[in-house]
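Single-structure report; data block below.
For this depiction, one protein chain was excluded, whereas all remaining protein chains were kept in their positions.
Up next is chain A:
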Amino acid sequence: MKPAPFAYHRPGSREEVDQLLAQLGSEAKILAGGQSLIPILNMRLAAFGHLVDLNHLAGEPAEPAVAGDELVVGPLVRQAAALESALVAERAPVVSQALRHVAHPAIRSRGTVVGSVLHGDPAAELPAAVALLAGSVRARSRRGTRPIPAARLWTGALENTLAEDEWVDELRLPVRQPDDGFAFEEFARRSGDYAICGVAARVRAADGELKAAVAYLGMGGLGQVHALQPMAAEEIDGPGLRSALTEAVAELDPGDDLHASARYRRWLALELGLSCVRRAAERALK
């Protein structure tokens, strides 16, 4: 199908975007990579009077950069650029690991990292990675800027806490510490599909103990991180990890759908979680 008619705006600067959103209010929609928004428009699941296209903003960085102890990702950093970035692989490895599962080359070449985070699909990889890292976005409008931490960014599937006149000009992710190990695993029907279930894990080695945290995707929620009780390295391979993850999975509320039952999803979450945390632990101890 074809999109309903709209007016097209091509701002050249961040300030112009602020201006347009202030002027147009609820009729305006930000267009970034378009890889989620345009399918929605094509299928007429939604229609907007005005699209504000970010793709011609002048001077926007094409690649992530490090500022202090954070990785900074601008609104036009494509998923392909982040996946190819050695900086991301070194400083935020879970983002590279997650990106390998996001769609296909022809989607990642246009789709942006920030767009995927704001789109907020509960089965998407990047929101889980951003939640695990306790990242934040910088919301901006003519009224000023404010940080929104991942824990408060999403209110549900495809819903975020941006005000009508706000948009995001930056994603910030704390860079890895020397004793951090990360891993990402998912199960999807085909390579590049949204996950039926996925897990992002961080294990931090400190004082002879391992502190693990996991974030799930495809399991209903968005933005939740489950911190496990600190464990001795031996427990990672023993029953300790299984019982900690069983508790974490019990907090999840996945639904039944065409692709998988809730019961199957919980089983996947537990099994993928086990191998994911173990792999992250190996990397933390190396």
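Note that in this section contacts are C-beta pairs under 8 Å (C-beta built on N, C-alpha and C of every residue); 3 or more make two chains touch, one makes a residue touch a chain; residues count from 1.
By our rule, contacts and distances are computed from a predicted model.
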item	value
Protein that the absent chain corresponds to, by UniProt name, given "Pyruvate dehydrogenase subunit beta", "Acetyl-coenzyme A carboxylase carboxyl transferase subunit alpha", "(2Fe-2S)-binding protein" or "Ferredoxin"	"(2Fe-2S)-binding protein"
Options A:P174, A:G192 or A:P230, residue touching the unrepresented chain	A:G192
Candidate in contact with the missing chain, chosen from A:M1, A:A58, A:A86 or A:L258	A:M1
Footprint left on chain A by the chain that the document does not show	1-8, 10, 25-27, 34-35, 38-39, 41-43, 47-49, 51, 53, 55, 80, 103-107, 109-110, 190-192
